[in-house]
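First comes the structure, then the notes that go with it.
The complex appears here without one of its protein chains, the remainder shown in place.
Note that the chains take the letters A and B in the order they are written out, and that residue 1 is the start of every chain.
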Amino acid sequence: MNINKTDFESPHVELKNVTFSRGERVIYDDISMVFPKGKITAIMGPSGIGKTTLLRLIGGQLYPDSGDIIVSGQNIPKLSRKELYAVREKMSMLFQSGALFTEMNVFDNVAFPIREHTKLPEDIIRTMVLMKLEAVGLRGAYQLMPNELSGGMARRAALARSIALDPELIMYDEPFVGQDPISMGVLVRLIRNLNTSLNLTSIVVSHDVKEVMGIADYIYIIADKRVIGYGTKEQLLESDSPLVQQFLKGLADGPVPFHYPAPSISQDLMQG
Amino acid sequence: MISKKIELLVGLFVALGIAALMFLALSVASSGMSGSGETYNLYAKFDNIGGLKVRSSIKVGGVVVGRVEEIKLDTEDYAPVAKLAIDTKYNNFPDTSSLSILTSGLLGEQYLGLEPGFIDETVGILGEGDFIEDTKSALVLEELIGQFLFSQGSE
């Protein structure tokens, strides 16, 4: 499979020359990315390089130092609060922790965005919620409280909540972290199915190479403040960049060093 | 959605709050003169007001009918003048009424005792801005003791 040109004519989300820094530390240096509509695009990279930050930039929770972030034709950093909230109603984000509201049960959690943004009668809300829960396989658990759910179930409930209003764009922040192989498999299948059945644009941030390779249409690999590799799974596997190869194969040392930058060990030990 | 029980308890809480306010307002505060009713002003000139203060009460036979609103010194004869605010309910004191500065209890506050005078055809009724002529000044303990010693000595 090669890059399909038509995917890029009207991208859903596009980052143009974005620079972002936190205090003195530069996180992204002049980065540009494209997320085609209706496809699953994965962002991979070593931990600690600010992949979650990227999602927050797209969601308008953080502002870049410079550059444009275009979502559905609108430039996020330039929007007024009201316009930003209107754009956010069409996007949703699955957080690493699930971020279910602890004081409500699963049903009310899923119903929450519907109740906030629509004036639908309660029986229609009930139908909608139960359908979303059915899609993630948790219809039977609708009256449990979040603290009664296992980690995998909580993430699935949160997924049901994030698709409650049928968003056009969904961002997954590390959806596979800390999941056992079975719930990992369930989540992979759910993300794939949701994408095809709802024609969602999905952005998956992860560093689980195997799972991402299984579902993503396109993959970005980020390291050292910039994009080091981009393409379909096949293209990346054939890439001759040593960085990409190191990441995909999970080598401990390579262009991305094993050690956090430090003076030489002999120097450190002698000082003590 | 919140349960009926919470709504009920919150309702009860607010009702308790209102009850507490009523309790404090009605049975703890002085229910007679709160100072918010309609009043008219009288003036009285004393030789010495002793410990009388602004907001001291004015009583007729022990019942509060008003408060002292202002105390100032007359610049001509340097005698203190008290401005009194009397409840308009009590608006027919004759101009023969007398005013004395009294003390409630041995260590208590000083207040004004108003003694309504007799009424006949020649006597007018006190109205807004009138002066009460007949006033008795405060008893100052030191003067009292001085007088006592003086009279002892002269015997």
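Just so it is clear, a residue touches a chain if its C-beta (ideal position, glycine included) is under 8 Å from a C-beta of that chain, and two chains touch if they have at least 3 such contacts.
Throughout what follows, contacts and distances are computed from a predicted model.
Colleague: Out of "Xanthine dehydrogenase small subunit", "Glutaconyl-CoA decarboxylase subunit beta", "phosphoenolpyruvate--glycerone phosphotransferase" or "Intermembrane phospholipid transport system permease protein MlaE", which one is the UniProt protein name for the chain not included here?
Modeller: Checked against "Xanthine dehydrogenase small subunit", "Glutaconyl-CoA decarboxylase subunit beta", "phosphoenolpyruvate--glycerone phosphotransferase" or "Intermembrane phospholipid transport system permease protein MlaE": the hidden chain maps to "Intermembrane phospholipid transport system permease protein MlaE".
Colleague: I'm checking contacts with the chain that's been left out. Which of A:Met93, A:Leu159, A:Ile203 or A:Ala216 qualifies?
Modeller: Answering carefully, the residue with contact to the hidden chain is A:Met93.
Colleague: Kindly state which of the options B:Ala25, B:Leu73 or B:Ile125 is in contact with the chain not pictured.
Modeller: Per the contact definition at the top, the residue touching the missing chain is B:Ala25.
Colleague: Which parts of chain B are in contact with the chain that was left out?
Modeller: Against the missing chain, chain B presents residues 1-2, 6-7, 9-10, 12-14, 16-17, 20-21, 23-25, 27-31, 34-36, 57, 64, 105, 107.
Colleague: Considering the whole complex, not just the chains shown, which residues of chain A touch the missing one?
Modeller: Residue positions of chain A that touch the missing chain: 56, 59, 61, 85-86, 88-89, 91-93, 95-97, 99-102, 112-113, 116-117.
Convention: only the chains that are shown with their structure count from here on.
Colleague: Starting from the mean Cα coordinates of chain A and chain B, work out the distance between those two points in Å.
Modeller: 76
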